[in-house]
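Here the complex is missing one protein chain, while the rest keep their positions.
Up next is subunit A:
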Amino acid sequence: MSLSETRRPSKEKIRPDWISKTAIGLVLGFALALALVGLFAWFGPGGIEARDKYQFNMWLVAPIWLSVVSLVYLFHSAARALLWLGGANLLAWALLLLLR
């Protein structure tokens, strides 16, 4: 929890950026949840064919999505949230589309 001391000696305060962070969390969080569920569905245990895994995959969307939305306010600013979550999305979607 002492990230500020090691990396950012200036101790700049987190910008709230309520609306933009919330929107980024909702949209990119959902997209990221879809991609991660996709990776799990195709390459996780049981593979794509396992019986009833279809339902389990759907259940994974909510916890991933809501975790991102809940934690998005930890980003230093909306711009940084956009950068990190956008990057994570690109990576996850690229992996899914290439490997599938």
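Some notes on this structure:
To be clear about the criterion, contacts are C-beta pairs under 8 Å (C-beta built on N, C-alpha and C of every residue); 3 or more make two chains touch, one makes a residue touch a chain; residues count from 1.
As a convention for this text, contacts and distances are computed from a predicted model.
Choosing from "ATP-binding protein", "PepSY domain-containing protein", "Na+/H+ antiporter subunit C" or "GvpL/GvpF family gas vesicle protein", the protein name stored in UniProt for the chain missing from the display reads "PepSY domain-containing protein".
Looking at subunit A, the residues touching the absent chain are 1-2, 4, 13-14, 16, 30, 34-35, 37-38, 41-42, 46, 48, 50-59, 61-63, 66-67, 69-71, 73-74, 96, 100.
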